[in-house]
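For reference, the structure discussed in these notes is given below.
One protein chain is absent from this view; the other protein chains keep their places.
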Amino acid sequence: MTDPLVLCIALPLVGAMLVTALPRWSVRLGIVSALATAGAAVALTAAVWQQGTLHLILGGWDAQLAIALRADGLATALVLMANLVGLGISVYATGYFHDRLRVRSFWPLWLLLWAALNGLFLAGDLFNLYVMLELLGIAAAALGALTGNRDAVAANLRYLLVGLLGSISYLLGVALLYTAHGTLDLGLLAQRIAAAPELFAVNAAAMALMVAGLALKAALFPLHFWLPPAHANAPAPVSAALSALVVKAAFYLILRLWLDLFWPITGMAAAMLPALLGAVAVLWGSWRALRAERLKLLAAYSTVAQIGYLFLFLPLLTATPPGPARDDLLAALLLMAVTHGFAKAGFFLAAGLVQTNAGHDRIDDLGGTAQRLPATTFAIALSGSALIGLPPSGSFIGKWLLMQGAIATGQWWWVIVVTTGSLLASAYVFRVLSRAFGLEPTPLKFITDARAEVPALTLALISVAVLGLASGPLWTLLGLSAAGSGTGGGV
Amino acid sequence: MLTAQFLYGGAGLVLFALGLWSFLVHEPLLRKIIALNITGAGVFHVLIAIAYRGDVAPPDPVPHALVLTGIVVAVSATALALMLGARLQDAEEEDRRR
Amino acid sequence: MTSMTRARRAARSAERNRDLSLLVAVLLALLGAALTVVYFMALQAGAAPRLADLAYERLPGTGVQNPVTAVLLNYRAYDTLMELAVLLAALLGIWSLGPAAPGFQRSGAVLAGMVSWVVPLLIVTGGYLLWVGGYAPGGAFQAGALLGAAGVIVRLAGDPRAGLPGEAAQRWLLVAGVLVFTLVGLGLMVFGAGFLTYPPKIAKWLILAIEMAATVAIGVALAAAYVGGRPPGPQARPTAEDEDALSATEPAAENTPAPSP
Partner (left out) sequence: MSQLTLLIVFDGVLLVTLLALGFAAVLSPEPRRAVMLFIAFGLWLSLVWARLKAPDVALAEAAIGAGLGGALMLAAARRAARSSARTDGGDET
């Protein structure tokens, strides 16, 4: 018997070990591990699709004593996104790194990061989540510093320290919850929190500590200060992983805690604070992206803004009673997170290509890029339109439902934030494109590098076309998870 | 509840706040790292305190195991942060010499 | 002149910093007080035995008698597996920064003399702790830490590699912990028991095997982290050069082409 739930974590882990032990074959072993891991993620998705939420208690002990893994629709959708993006990044990385030291350092750390991501999405235990957060943070900081230049090392050292602070804060929250409720299992804890309204102060304090620590890792304004330099200075495939996946993992955990664990104690006031910060993040991040001088810095600030959108959903989810309207909101949230994952990864990979070919990524000097790198420019345009939220993209539907929910719950002011953010986003994307299409005298020389261009283009295409035109399955995946835990119905 | 649990756990919370303060106000990397380690030690101390169940009952082994895990994680992070700091220092010296 | 203004500016910023740090201190004191109140309430919530009773109740089926080892390597073995991965990730991060900087002077005779008996003692104690961890305080982490400490002492005594083997062998030793752990887990899953679900009959031996691999991995990782960079490979850097790098300690930086007056 093999369980895709376990394989999603164990395969990249074994891959990381083999790559570490046999550095000479790191690229070949690395790409095999990437394929195997992505395969496990697809198998997991298929299993959740057919059977609903999967739940596994490791070690065969009582649920309290052991660690549980679980995959519901939300987790599975994110695992699938992370693993497809991960596969794209892996293919891209085979051609990106040339220095032997970099190649040998990248693959094991990247596979460890991947294992941590899958582990985090699938974990059902608060302390196990802490370990995953630490693995994620350490591997991410090490990868970000891989270029070895001063700015990258400084930025990622700061990222590491900030991340550690965040996880310590999270751990204190876990300690408080264990003190009061005597369990670390997410499911059991949810029941006990719901059953003990008299412990409101304890639960609220634990929640504040955990959410604050995670908001630091998710770069919620004003705790985003570490993100732009860390993401802009990392090697392109690493930037893609950090911006598209790692930050999202921290947000996912906030959402998980908010919806599953602390639902009974979160009122409108509690949801308003992160949403207000998210709104500022949307405006501030988009504005800074517009003003950025470098392409990768622009993408990093755009991540700050895009994470902000996700926090806007919290008060809407709080105000909407359970039912189809709330399901739509949840699906929209997921759609925006997943779309951003694909789009930002595609954007960063394309930006990396521009950088390696031009020797720089200064936006004002991008003239002629469209002529030299047509496919890459197309990838930037596609992912850019997904970042804006133009029609066929997944984020168009997401934003649409977000605004619909805002109006339905009488919180019309978020509509202004979303519209302004989208306008700013179109401004920064078009700024890049207008420079890239600039009609400067350029030597007409096509550069094609399939290994690098195909992943960038594919990820960008998924964000625009696949997720927008065929977003139905996402609803089914989420619906299935609801049916699995509630009425127990099938397809 | 035991008085010892409250006293020792309270000391852990003091250490948490102390480390947090030092992390926020002190600039040098080594001081920040010491601060983080003390913050972490504070949280570990809370866990060890709640595991203690008096002289008769044996202590709860689960928090003990969590703290053991946490100690190894903390030392790993410390090692990486220190080496990144050393690398940064080298790079800065190189820049200055140029 | 410049030093004067610099000093004045430093004094002013120090003053500002003092105000700020005082403000932060007050805020954090409030946070600490609030947390203490909350902690008091949490203690009174009456979750008293928490997992303790259950952990002791299930102990006979775990294959070990030390409850902490039972939690680490059986109930919550998955945490421990990932924690070994954390240690490895940190070390790989250190290695990615480049080769270790030589910068250690040869130790005096006292330390060298000490090494000859402290290091074997540490290794033997480590082995003892590993064995005893099944039923008494001790286990893979403590044993691994002692091995790491032995490496630190060897490094302090002047061995640039801290007594570790060459890079290729070191890599295998480093991954041993996670690899054995995961493969045991996957093996159990393939044979139908479930990932990291030890059949009680062989639990003791599986745990011991995992612990042995983990001890080696932890010891090597900690010692290698202290070395602080990729090990100087035998072919990359001949021994004679090694010796040179080692004897040129402090003034090494001044040797680089810098315009000397």
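A, B and C are the chain letters, set down in written order, and residue numbers restart from 1 in every chain.
Simple rule for what comes next: a contact is a pair of C-beta atoms (placed from the backbone, for glycine too) under 8 Å apart; a residue touches a chain by one contact, two chains touch by 3 or more.
What you see is a predicted model; the values in this text were computed from it and never measured.
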Touched by the hidden chain, restricted to displayed chains: B, C
Selected from C:Gly93, C:Pro160 or C:Gly228 as touching the chain missing from the view: C:Gly228
Positions on chain B contacted by the hidden chain, ascending: 3-4, 7-8, 11, 14-15, 18-19, 21-22, 26, 28-31, 33-35, 37-38, 41, 44-45, 48-49, 51-52, 58-59, 64, 67-68, 71-72, 74-75, 78-79, 82, 85-86, 89, 93, 96-97
Hidden partner chain, residues of chain C it touches: 66, 68-69, 103, 129, 137-139, 141-142, 145-146, 148-149, 152, 222, 225-226, 228, 250, 253, 261
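Here, only the chains that are shown with their structure count from here on.
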Contact-richer chain pair [A-B vs A-C]: A-C
Separation of mean Cα positions, chain C and chain B [Å, integer]: 14
Cα-centroid distance, chain A relative to chain C, in whole angstrom: 29
Chain C, residues touching no fewer than two other chains: 35, 39, 43, 48-51, 55, 75-76, 79, 83, 86, 89-90, 93, 97-98
Numbers and ranges of chain B residues touching at least 2 other chains: 9, 16, 20, 46, 50, 62, 66, 69, 73, 76-77, 80, 84, 87
Residues of chain C touching chain A in the complex: 34-35, 37-39, 41-43, 45, 47-51, 54-55, 58, 74-79, 81-83, 85-86, 88-90, 92-93, 95-98, 171-172, 174-175, 178-179, 182-183, 185-186, 189-190, 192-198, 230
Residues of chain B that touch chain A when the two form their complex: 9, 16, 20, 23, 29, 32-33, 36, 39-40, 42-43, 46-47, 50, 62-63, 66, 69-70, 73, 76-77, 80-81, 84-85, 87-88, 91-92, 95
Residue ranges of chain A in contact with chain B within the complex: 65, 127, 130-131, 134, 137-138, 141-142, 145, 148-150, 153-154, 156-157, 160-161, 164-165, 168, 171-172, 175, 178-179, 184
